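A single protein chain has been omitted; all remaining protein chains appear in their positions.
On to chain A.
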Amino acid sequence: MGKGQPSYTDEEFVAAIRRDDDRALAQLYRLHFPMISHYILQNSGTEDEAKDVYQEGVMVFYEKVRDGSLELSCQIKTYLYAVCRRLWLKRLTEKTRFGGHLDDHEPYLETGAEADLELAEERDRQLGTMAQALDRIGEPCRSLLEGFYLLDKSMQQLTAEFGYTNADNAKNQKYKCLVRLKKLFFNQYQEQI
């Protein structure tokens, strides 16, 4: 929270994040971290766990905003609290030491966090499968696809990087790789489901 930074209202935050405004994201992140950190520490968590849970929570929020599918019926703060609370509850039950008991009050607000989290979990699974598929596809497909889809490099750049004679060759290679990725991805995804 440096000096001279603009402070946003909740609506402005949402609008700014939709515009891909990184400063707004950073400010939002800083604004609510102490609350979640305090909460996790109060409920037998560590600083690192607080960070993980909070980042996951912010990610859920961020992706909803970017999707445009966020229907915020409460403050961002409450939403984040509800999401992080759920996430932490899940982790605690995994640890099983406290049987998932939390020393707090359930916010009786319709935050929509529950449903959002289920969607997010489904998405996590999907993305996890994608990561595995990418791991197994092998070079040079992996670098090529990562370069194009993850790092947003242009075909020309990639052509130069991988030493293809022209962009069409690179493109053809990319499509072959995509087909392989598709097979790996769907095989694994179906296995998991």
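Keep this in mind: contacts are C-beta pairs under 8 Å (C-beta built on N, C-alpha and C of every residue); 3 or more make two chains touch, one makes a residue touch a chain; residues count from 1.
Keep this in mind: contacts and distances are computed from a predicted model.
Chemist: Could you tell me which of "ABC transporter ATP-binding protein", "Trypsin-like serine protease", "Multiple sugar transport system permease protein" or "MoxR family ATPase" is the UniProt name of the chain missing from the displayed complex?
Modeler: Going by its UniProt entry, the chain not pictured is "Trypsin-like serine protease".
Chemist: Pick from A:Ala16, A:Ile36, A:Val58 or A:Leu87: which residue touches the chain that isn't shown?
Modeler: The one listed residue touching the chain not shown is A:Val58.
Chemist: Write down which of A:Glu71, A:Glu94, A:Glu139 or A:Asp152 is the residue touching the left-out chain.
Modeler: A:Asp152
Chemist: Out of A:Leu25, A:Leu72, A:Leu89 or A:Ala167, which touches the unshown chain?
Modeler: Residue touching the absent chain, from the options given: A:Leu25.
Chemist: For chain A, which residues reach the chain that was dropped from this view?
Modeler: 1-3, 22, 25-26, 29-30, 33-34, 38, 41-46, 51, 55, 58-59, 62-63, 66, 98, 103, 123, 126-127, 130-131, 134, 145, 149-152, 171-172, 175-176, 178-179, 181-182, 185-186
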